[in-house]
Every structure is written in structure tokens, then in C-alpha cells.
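Remarks on the structure that follows.
Note that one protein chain of the assembly has been removed; the remaining protein chains are unaltered in position.
A, B and C are the chain letters, set down in written order, and residue numbers restart from 1 in every chain.
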Amino acid sequence: MRWGVITFPGSNDDEQTSFVLSNLLGETVVRLWHKDESVDGLDCIVLPGGFSYGDYLRCGAVARFSPIMRAVERFAERGGIVLGICNGFQILCEAGLLPGALIRNRELNFLCRRAHVRVEEADTIFTNRCRRGDVLDLPVKHGEGCYVADEATLRSLEAGRQIVLRYTDAEGRVTPEANPNGSLSAIAGIRNARGNVFGLMPHPEHACEWLVGGEDGRKFFLSIIASVSGGVEMPSVPSSSKVLSGP
Amino acid sequence: MGWLARVFVTPKSGVLDPQGKAVQHSLHALGFPEVGDVRIGKYLEVRLADVSRESAEVRLREMCERLLANRVIEDYRFEIDAAPAG
Amino acid sequence: MGWLARVFVTPKSGVLDPQGKAVQHSLHALGFPEVGDVRIGKYLEVRLADVSRESAEVRLREMCERLLANRVIEDYRFEIDAAPAG
Partner (left out) sequence: MKVTVETALQHGLTAEEYERIEEALGRTPTLEELGVFSVMWSEHCSYKSSRAYLRGLPTTGPRVLQGPGENAGAIDVGDGLAVVFKIESHNHPSFVEPFQGAATGVGGILRDIFTMGARPIANLNSLRFGSIDHPRTPFLLRGVVAGIGHYGNCIGVPTVGGEVSFDPGYDHNILVNAFTLGVVRADRIFRARATGVGNPVMYVGSRTGRDGIHGASLLASAEFDAESESKRPTVQVGDPFTEKLLLEACLELMSPEHSHHVVAIQDMGAAGLTSSSTEMAGRGGTGIDLDLSSVPLREPNVTPYEILLSESQERMLLVVHQGSEDAVTAIFAKWDLEAAVIGRVTDTKRLRCTFDGRVVVDIPIEPLTDDAPVYERPASEPQGSDDGGKLNLKELPEPTDYNQTLVRLMESPNLSSREWVYRQYDSYVGGGTIVRPGSDAAIVRLPGTEKAVAMTVDCNSRLCLVDPYVGTVSAVAEAARNLAASGAEPIGVTNCLNFGSPEKPEVMWQFQQAIAGLRDACLAFGTPVISGNVSFYNETEGRSIPPTPVIGMVGLLEDASQHVTQWFKSEGDAVVLLGRNREELGSSEYLAVVHHQVRGGVPWIDLEVERRLIRAVVASAREGLLRSAHDVSEGGLAVALVECCITSETTAPLGARIELEGGFRPDALLFGESHARMIVSVRRRHLTRLREIARREDVPISVIGEVRGQRLEVGDLIGIDVATLRDAWRGGLGKALAGSTSA
């Protein structure tokens, strides 16, 4: 399949993400520049980790207005698959493609460590290679990964089975210590109502080789590949026509 | 002549403010027991070229809604004063 | 009754303000060419238990000097109003 990996000014994990996709998984990767205006002919767009525009003001606040994001919004509208990792997740929230927001970690400091996440939903485009309840070992590295949303939003996330990943301990138990940043209801990753847009704070792209970071991260990319190659049929709920922000 | 806008962006009441909590703690630890709730937000000074006050306000509201504040978690307000353009 | 203090912490003039610079750029890019200099600082709302206004001011200055502002690169000022203690 054809992947698009976006480079915003300040993206840091764009290189690693394309390395994993092309060198480790043998996929076709198109590098997208923030000033590009089209994502035509691609099956999945990845918004990588990093510090787009220095994350000044708010993480993702500026990147969300890049020309490429118009194209990404249209792409998502049409049901295209969008994956946002860390800073990518933050950008997707700022752009309104995912609900809620990511704020400063509970302990305020940037935090780089391994975290365990439990797969809450396995019949998704992004996790169909996992079993519900699987516990994955992935690195987290962020200063603003505390997921927040109002009561109503949280309830609809639950109801819509949109909470895909939760922080847990190695045994899959949700505990305060296992939650690295204080995210509400230990949320580590969510998808949109339609199921084609997924954002997560942990870094699967840094867990695809035994030598560096383990291999649990592969599952997400392999799941997407499986979905696209028809392994899993795509949800075809009509888009709850999202109002595009901006002029 | 132009405008100097002071923009205040504050966490919505109800939204976690870990920074505010931390500062409150530190202040207590530093010997300021009289300190109650602390909320921390952003303060922006934005200089605007000369336009009518009305349009300055309209434009500024637009800037806040689109970029300066994230309405999911933040409220904002601003004041505008005449000032030498910068 | 108590006090509500509004504290404004801003980068000293002349000190580089990368945030402000970035925001100014993106406001231009977003079609706000009228925007001039942008400076970004902190805005704090601090509630104080009831004391005399004078001592409230003295104490607050102390808090700013010791914790709220980094005097090497930041300036601060504050306003105090009577308010229901919080």
C-alpha cells in the first residue's frame, strides 16, 4: 500500500516512521511536505512525532493550519486512514479531527520511558492484529500527553468504542502509577466516531526492531496494512460532515 | 498610531491546571500559607497596525478563536488600547 | 472576603521571545498581515486570604520575585482586587 508521511517544520520522527514503513515493512512511502496541498493516491497518512513549529503556544496549534492539513481533512472526510503519533495526535486534536485535547503532563516534566498500553478495541483499522486486552510495551516521550475532554465527550468516546488504548501496568491493570501523564480515564489512544482517524501518544515507530525498542509497535502498522489489503472491511458510516475550521 | 491588544488565555474552569496546582504548592512551601487557588494561563501582547477599533476587535476575536486559544480547554478575553504601531 | 491578584509575567524587552515570533509568523500566514510584534508571557490568577491590601501587595511582590517570575529574563506586574476568598 502507499503511505504518506508528513514533515512539518519541527517534525522529528518523520524519518524513523518512513524508515520503519519502507525498510522494515517494505511499504511504499511518499514523503509529504507541510506546504503540499494534495494527498491523492495514498492509502494512509501519518502525522509523525516531534515538535512541529516548536510546539510554541500549544502543541500542534500552528501545524494544524499548514496547507497539507486541508488535504488531510478532506482525505479523512472521504474515509481515508489517518494515523497521528504523539505530536501528530496533538495536531489531529487541534484540527478537530479527534475530540478532546492534550495538556501538560501531571508531573509537568517531559517524560521519556517505556509504558504499557492495553488494547481496548481490536476490531479497528489500527489494532486488528491485536487481541482485545493485549498489553503492549511501547516508549512514550512527551511533555504534553495528558488527554482531557469534557464529561459528554468522554461518555460518547466510551459509547462509540472510540477509546482504543489505555495505559496499564504490565499485567493490564489501570493504576495511577501506570498512567504516565495523568490522562483522563488513562486514555493513550482514541479514534474518531467513524473509525478512520487514530491518534496515540506512545511511539509504535520506535518499537519495531528488537535491537532498538522491541517489536510491539509493528502491530499497528501491520493492522493498517491488513485493513487496506482487505483483511478487514472498512467502516463505511457516512461522515458526520465535520465543519472545516479556517476560512 | 496603532493598537496594543492584551490577550488573556485561561484554562476553562473544570479543566485540570497541573501547573497552577504545582505553583500553589510551591508557594505554600515557600511560606505563603495565605495563598488559595492559583490558575495559570497565557498573557499575550499583540500589536496591530492602524485600523478602526471595531475591526481591530473583530480581527482579534478571529485570531483568538482560530489560533490563540483552544476553545476545548481555554477561555480568552482581550483589551485593546491605542498605541504607537510596533 | 479576600483578594484576587492578577499577575502578568512577560519576557524582558530585548530578550528573544521564540513563542511570540512563531505566533506572529503564523498569524501573518493565517491572513492577519496587520499584526506587528507579538510577546507571550504568563498570566496568573492568585487568590489570597484576607489581609490588608498593603501586606497583600508586599507578599505578592515577594512571591513574584522568588517564584512567579524569573527576574533574569522576565518582568512582572500585578493588580489586586477584593474578592470572595477561594
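We adopt the following convention: contacts are C-beta pairs under 8 Å (C-beta built on N, C-alpha and C of every residue); 3 or more make two chains touch, one makes a residue touch a chain.
Worth saying up front: this structure is predicted, and the values here are computed from it rather than measured.
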{"item": "Residue of A:53, A:89, A:126 or A:167 touching the missing chain in the full complex", "value": "A:53"}
{"item": "Positions on chain A where the hidden chain makes contact", "value": "9-10, 12-13, 15-16, 19-20, 49-51, 53-56, 108-114, 137, 139, 141, 143, 203, 205-206, 211-213"}
{"item": "Positions on chain C contacted by the hidden chain, ascending", "value": "11-18, 21-22, 25, 67, 70, 72-73"}
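Convention: only the chains that are shown with their structure count from here on.
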{"item": "For chain B paired with chain C, centre-to-centre distance based on mean C-alpha positions, whole Å", "value": "9"}
{"item": "Centre-to-centre distance between chain C and chain A (centres being mean Cα positions), rounded to whole Å", "value": "35"}
{"item": "Multi-partner residues of chain B (each touching 2 or more other chains)", "value": "42, 66-68"}
{"item": "Junction residues of chain A, two or more chains touched", "value": "57, 62, 65, 246"}
{"item": "Sites on chain A touched by chain C in the complex", "value": "53-54, 56-57, 62, 65, 246-247"}
{"item": "Contact footprint of chain A on chain B as seen in their complex", "value": "14-16, 18-19, 22, 42, 66-68, 70, 72-73"}
{"item": "Chain C residues touching chain A - in the complex, by the definition given at the top", "value": "18-19, 22-23, 26, 29-31, 40"}
